[in-house]
Every structure is written in C-alpha cells, then in structure tokens.
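With one protein chain removed, the remaining protein chains of the complex are shown where they sit.
Right after this comes chain A.
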Amino acid sequence: MDKYEKLEKVGEGTYGKVYKAKEKATGQVVALKKTRLEMDEEGVPPTALREVSLLQMLSQSLYVVRLLCVEHVDNKNGKPLLYLVFEYLDTDLKKFIDSHRKGPNPRPLPPQLIQSFLYQLCKGVAHCHSHGVLHRDLKPQNLLLDKDKGILKIADLGLGRAFTVPLKSYTHEIVTLWYRAPEVLLGSTHYSTAVDMWSVGCIFAEMVRRQALFPGDSEFQQLLHIFRLLGTPTEKHWPGVSSLRDWHVYPQWEPQNLARAVPSLGPDGVDLLSKMLKYDPAERISAKAALDHPYFNSLDKSQF
C-alpha cells in the first residue's frame, strides 16, 4: 500500500471503508476500498475472484465507476487483503441535490441536467442488467458525479451479485428503505431487474423535488408512504400481491395524481416516472426501454 497516500476517509462502502488516496507515482487521486476479501491457503477465494472480475467487466461502461486495479496488501496477521482501487469522483448525487435544497443558493436542478443524469443512470443500469447483474442498492449516495463534465456513474456494485434466470431467492435487507421496491418490502422472494427500476424512479422524482419521494423510517411506514401516493395495490393492478409473504390488510387509499408530487416535471417526464413506479414488477419499464422513452427525445443522445 506504499504506492498510495491516504488523504481522508470518504465513507463506508458496501465492502468496507473507503479512502480518498493519491497514487504517489502519478499523483492520480483514487478511491481505495478495503474489502473483507481475505486470501487463504488456497489463494484468492473463488467468490472474490468471480465478483471482482465481474466488477471489472461492468466497469468497462462509462456509466459505472471504473475499477482501476486490485491491490493485495498483507494485514496485521500476515494475510493478504484485497483493496479495490477505483477512479475518484468528488461528489455524489445526494450531496448535489442537498446543495440545491439548502445552503446559500437554493434552486431547482436544471431540467436538462435531470434529463441527462437520468439518461446516464438508465444507461448504466441497462448495462448492469444486460450483464445479468442487479445493483439492488441504487440511491443518490451511490451515484457519483463529475460535475464539470456532467457525468454520472454508478458506484458500489458490491452487493449487485449476479443472478441467473430463473431468479434465485435473495436475502432481504438490501435496498435502503426510501428506494426499496414494494415487492421487496412485501417479502417477495423472487425479484428481478425491476427492483432497480423502482429505485431509479424514486431517484428521478427526488431530483425534481429535491427531497425524497417516499421517506419511510420503517418498512411499514415505507409501504404507507407508497400506498398514499400510488393507491393501495389490489389484485387487479398487481396480480398476486395479496399472496406475498408480508402482505397485510392496509388502509385503502385511492391513487393520487402523480404529477402533483413532481409539479415542475412535464407530461413526458410524469409518464416515464409512472412507468418506473408500476406496482406489478412485470409491468415496470426496463432500463433499456426507458432509454427510448419520449421524455428523452429532446436530449442530444449523440453525446453519450
């Protein structure tokens, strides 16, 4: 690790601590992620090898944070640990939205910027999904920004374990509550790429509103937030919903007008948002289809 000079701790990633660091030889600023992936007498554990090489493959996309290299470092017990070295970006979408809500100069995010960020987000998500990988923890903190270039990149793919079709069951407790899809909240054991699209919808709305769309503080409250806006789901709109493991009897709310939740968003944007927030995962728009939605017609796609 002598190659790097640690500058500051910048956060806790899915894998562990993340440091901003400088590569001494080149001066390049990088993000160092210490992993819990330890070598044993068999060398690199197969799961680590597969996960890191998957990350390496995904990070070929411009819209996924680039994995620059992997370093082996001996820890105190003499066991080598893996450090992932990523490109460093100085801000994330959460900080960016916060800076537009509070501080000296509160103002909405420019509509073209929202459009561009959402397009890049869908590109990155489509890339992951086309490689058979779910992110499962998309949230503004995990979307890093290059403000000068207006580029958005998906980070922290750590838990985005690959899935095979048919989908396997996964453990719960993954997505931060606010961005968590209703099927996950209701205890569905088979979930798919649609969970990420729900999160994308929530992030889209949050960019427009500058505050979270569904800020629940418990799983139950989270569901109530969703139901109050979109109406309590029924078998008619979401076949099978009442047989989900954690389904209960809920207050019956009628769907509200979604446009009122995102007042500054035009009709195309509202239409796209409503397709991302469909209750039935099978009906929810895919990342690839979202890229072709009329909301993006006014965007110059040649730059991406």
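Points to keep in mind about this one:
Quick note on the criterion: contacts are C-beta pairs under 8 Å (C-beta built on N, C-alpha and C of every residue); 3 or more make two chains touch, one makes a residue touch a chain; residues count from 1.
Going forward, contacts and distances are computed from a predicted model.
Of the candidates "Mediator of RNA polymerase II transcription subunit 17", "DNA primase", "Cyclin-D6-1" or "Cytoplasmic tRNA 2-thiolation protein 1", the chain left out of this view carries the UniProt protein name "Cyclin-D6-1".
The chain not shown here is touched by just one of A:S53, A:N75 or A:S264, and that residue is A:S53. From the options A:K34, A:H127, A:R209 or A:K278, the residue with contact to the unseen chain in the full assembly is A:H127. By the touch criterion stated above, the residues of chain A touching the omitted chain are 39, 41-46, 49-50, 52-54, 56-57, 60-61, 67, 69-70, 72, 126-127, 129-133, 161-165, 288.
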